[in-house]
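Structure incoming, see below.
The complex appears here minus one protein chain, its other protein chains still in place.
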Amino acid sequence: MNKIPALSPTVLLAVALLIYPLIFSGAFYLDVGVTFLLAAISASAWNIVGGYAGQVSVGHAMFFGLGAYAPLLCYKLYGWTPMAGIPFGIAASVALAILIGIPTFRLTGHYFSMATIAVAELIRIYFGTWDLVGAAIGLQGPATARGWWDLTFRSELPYYYIFLTVLAVLLSFTYLMERHRFGYYLRAIKVGERAARSLGVPVQQTKIRALVLSAMFTSVAGSLYSVKTGFIDPESGFGILVSVQMVIIAALGGAGRLYGPLIGALILIPLQTATNTWFGGGGTGLTFIVYGGIIVLIARYEPGGIYDLWEQISPRRWRRKHAS
Amino acid sequence: MKGFRVLKAVAAAATAFTFYAAAQTNAAESVKIGIIWPLTGNAAAAGQASKAAAEVAADIVNNAHPELGDLPLAKTAGLPNMGGAKLELIFVDHQGNPSLAQQLATRLITQDKVHVLMGAYQSSCSFTATAVAERYGIPFMVGESAAGNITGRGFKWVFRGTPIASDYARTYMRFFADMKKQGKKIDSIAIVNENTDYGTSVADAIVEEAKKANVPVALRIPYSASSTDVSAQILQLKEKNPDVVIFISYTADSILYMKSMNNLQYKPPMVIGDDTGFSDPSFIPAVADAAQGAMNRSAWAIGKPGSTTYKINEMYKAKTGRDLDDTSARNMQSFFALADAINRAGSTDPEKIREALTKTDLKPEQLMMGYQGVKFDETGQNILAATYLIQLHDKSYELVWPDNAATAKLQWPMTGGKN
Amino acid sequence: MLLLQVIVGGLLLGAIYALFSSGLTLIWGMMNFINFAHGEFVMLGMYVSLLVVMYLGGGPAAFGFGAAFALFVLGVVVYLSLIRYVLRGPMLAQILSTFGLALLLRYTAFWIFSANFVSLPQTSLSGTINVGGILMPIPQLVAGVIAILLTIGLHLMLTCTTIGSQLLAVSEDRGAAMLMGIKPDRMQALAWGLSAGAAGIAGALMAIAYPWSPSVGETFGLTAFVVVALGGFGSVPGALFAGLIVGLIQALSAFWFGPIYKDIVVYALFVALLWLRPQGLMGKA
Partner (left out) sequence: MLLEAHAVSKSFGDFFAVRDANLSVGEGEIVGLIGPNGAGKSTFFNCLAGDAVPTSGKIIFDGQDMTKAPPEAHARLGIGRTFQVPATFEGMSVIDNVMVGAFLRHPHQGDARDHASRIIELTGLKAQMDLAAHSLGTPGRKRLEIARVLATNPRLMLLDESLAGLTPTELQEAIRLVRKIHEMGITIVIVEHIMEVIMTLAGRVLAFNQGHVIASGRPEDVVKDEAVIEAYLGRGSHRVRRRSA
């Protein structure tokens, strides 16, 4: 009885996303759709540790970048399909997550954020000097596909549905996580670490698990990016803007909410595209003035993200869904 | 009704795009050129300058400018082979983001229905944007991206009018050989390069060519262009004492290097700047007291009053208040080559334009740049692109090498600054 | 000798880091607030200096003061119109607000001043002095010395004046400070003014020797974070010390390992230090 009202918006959302390419079949709209999905995937992945567990990482580009480099590196070194690199990216990200998670989670609040920024910058600069990964020039994917397995498509359509599948998997995973002990523990840690420990929540271990899961999905997002773009360099993989974008999208929509990042991406990506379309060619920087201004306004007037606004509009529905 | 709202939001956003796109499409007889440059972000200065240059170039093509001599398409208004059709430029801003460059190339081709593309300054963005053009079969003119492998990936639709890193490197080696013949001492050189794609590509090429030419590279210093202090590097140079130091730098860092060298009283026999930062209009006023005799690579020279190049520079100056720099000028030259090909194609059909581009053969007197011509090889690279070396004399650059084009005498060693 | 020269260069740069980081550490320590727009304050300080020189023909004293004043006002305005509302909100909203502000400031400058690089016209501050074989460029020397003096001055102001102790009282215990009749809002506005003002002067000092464009703030912002975290949040002497250390480490690692490694070394030390001593070099335990 509880499931049906909770699921129906999800169904509508799923249908909307599934039929989007049929309605907006132009390559540009598809590309915007793909960009939107990628942003939603990255921010949802960030959301696991940044939103649910409340550990605000501003260095998630480190996982995104590792995930992005792995496929193209496999292609460059061994001529494999870029797909083959995805597991390597995940493995590297998981290793990094554990490596930095153990010492870093002793830090709280801003210290954790600062440490993650520093590690991501460290990796970015290092990759810029490392010849094996193309140093500053970066890596390219196959110019033309040798077969479907190269995932180098002429059309955006396959990317759209691949990305949508990944997003669906990630959101289903998050949905289950929310309902699992792990999800409860994460939320408890977020609001009261000390109280959580007193109730027997293994805080350290739970945080590291969250970081590892988040890193895995962020790495996949990175892999999808580089396979689709066919190019990666230190800035687009590990740049601070990559990290900040994940934070902004999740925070805009509603951090620690299942659909928060999705809603954030739904607002931000069309906003970015529209401002760049309208003002970009003028070269006045108006794109960023509008973009920055809207971010400031939302932070000022809706600090909990757009999702919170929703709650206020339909409190009854929310209560039923979230409190049960 | 949450989901429904989401759906509505998507629809609203999408409708907004559709309206916009509809407004963009018009049925004029013009030839649409989509231009992808970084108009914001770290490389915005170069993108903005190039945008102004492209606008001047479009003005020259679209309106009658008989005063500009042999420059193709200047005399007539519009493209004569297409009944005077005008060029219509659509600028977009990729912000230095390769993925955005890809998206914008897609937009220009599928929404704005441009007939040709041009861009994209940063090599990273040229990589991704050209791949889109190749996929859709739209000619793409790379105006100014140094990385060697933008052409040579087996692409049919990509052309590059500008010289590439290895061309620059070979020019330097020819210059050194020339100097040695004149008895100048060049026993070792040092390379100081900013460490993004531009600096790395050029420095790599110089190291390679120097090996072939038997010029020892005493020191190579890659650095980040956002450095706020470079004294440590200058002291390293001082220690190794090379005969020539080549700087591959952006604007702030090149100024910082010249000033700090003067402050730390380090003066190598010769400094050569690899264009970019040394060609930025803010460079000369900032370092005129500190870097007299510094050389720079450039294929652009303003020339004597009355010359075609001088007039072009006047037009540019009227628009921006600044002199045309080499980077923008090379973009402009690529633009002219593209316009010439479109005119010869006599059609907006991409395949015909591509064919015309492959048959391009502009002579030196038809150019605004100091190239030996414009002619594309099978990879799309202009094989006649070349460059001059210029030298800072007082408050402007003078063309000093090669000898046959020189307007002033080379000073060796450089005089540097007051200290 | 060379090494000594490198050290001097590093310390002079570090002094400027110290000055603009001391502003950041002030509000960070006082309000537990990360300001991602701090680098933009430095950038605006540079442009204000340029305006003062170009339109008012002011010398270094005039543009230094002008930048400090203009940025002080901006800091207060930013606090009153934005920060006070997000201050007690979630940490994410705080990050969001100052990140948005950074974009807004950077691209407003971009719009007004264009993307082109500018530098101050040559001022009376030029030349180099030679102290026992060590060369010290006068602009950097003056900038460094002023920066150190101002940072010390800021510290003295916080510790030895009434206003300073009121500021510290608010940062220690907001409620108690209110009971003592201090208006926290006013004090926090003042702190933002001081913080931005310090960044403004730092910008003016940087402008003497360094060309810039609107995107210059990004680099400064990151450096300031490292300095503040190293020095301990809220500690002005810590920022001074850490600023000098960071300048020194950058110069030495640039000299020994090459300039591209200097940031790697700084970040690596920073991360290592966070693990070993999370409260910073001089922070409260």
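For clarity, chains are labelled A, B and C in written order, and residue numbers in each chain start from 1.
In this section, contacts are C-beta pairs under 8 Å (C-beta built on N, C-alpha and C of every residue); 3 or more make two chains touch, one makes a residue touch a chain.
Computed from a prediction, not measured in an experiment: that's the story for all the values here.
Determine which of the presented chains are touched by the chain that is not presented, and list them.
A
Among A:Ala27, A:Leu170 or A:Ala188, which one touches the chain that has been omitted from the display?
A:Ala188
Give the residue, chosen from A:Gly79, A:Gly147 or A:Gly200, that touches the chain omitted from the document.
If we include the chain that is not displayed, A:Gly200 is the one touching it.
Considering the whole complex, not just the chains shown, which residues of subunit A touch the missing one?
Contact residues on subunit A toward the absent chain are 179-181, 184-185, 187-188, 191-192, 194-203, 319, 322-324.
Everything that follows uses one rule, which is that only the chains that are shown with their structure count from here on.
Chains as vertices, touching pairs as edges: which of line, ring, star, complete or other describes this one?
complete
Suppose chain centres are the mean of their C-alpha atoms. Which chain sits farthest from subunit A?
So the chain farthest away from subunit A turns out to be B.
If you average the CA atoms of subunit A and of subunit B, how far apart do the two points sit, in angstrom?
The mean C-alpha positions of subunit A and subunit B differ by 36 Å.
How far is the middle of subunit A from the middle of subunit C, if each middle is the mean of its Cα atoms, in Å?
So the centre of subunit A lies 32 Å away from the centre of subunit C.
At least two partner chains per residue is the criterion; list those residues in subunit A.
Correct list: 125, 128-129, 285, 287-288.
Send over the residues of subunit B in touch with two or more other chains.
Subunit B, residues with two or more chain partners: 40, 44, 47-48, 195, 222, 224.
What part of subunit A is in contact with subunit B in the complex they form?
By the definition above, subunit A touches subunit B via 8-13, 16, 20, 23-24, 26-29, 31-32, 35, 125, 128-129, 135-138, 140, 143-144, 154, 156, 225, 229-231, 233, 235-236, 263, 266-267, 270, 273-274, 276-278, 280-283, 285, 287-288, 310, 314, 317.
So in the complex, which bits of subunit A are touching subunit C?
Contact set of subunit A toward subunit C: 50, 56, 58, 103-104, 106-107, 109-111, 113-115, 117-119, 121-122, 125-126, 128-129, 240, 244, 247-248, 250-252, 255, 284-289, 291-296, 298-300, 303-305.
Quick check: in the complex, which residue numbers of subunit B touch subunit C?
Residues 40-42, 44-45, 47-49, 195, 221-224, 226-233, 235-236, 238-239, 251-252, 255-256, 259-260, 263-265, 280-282, 285-286, 289, 322, 418-419.
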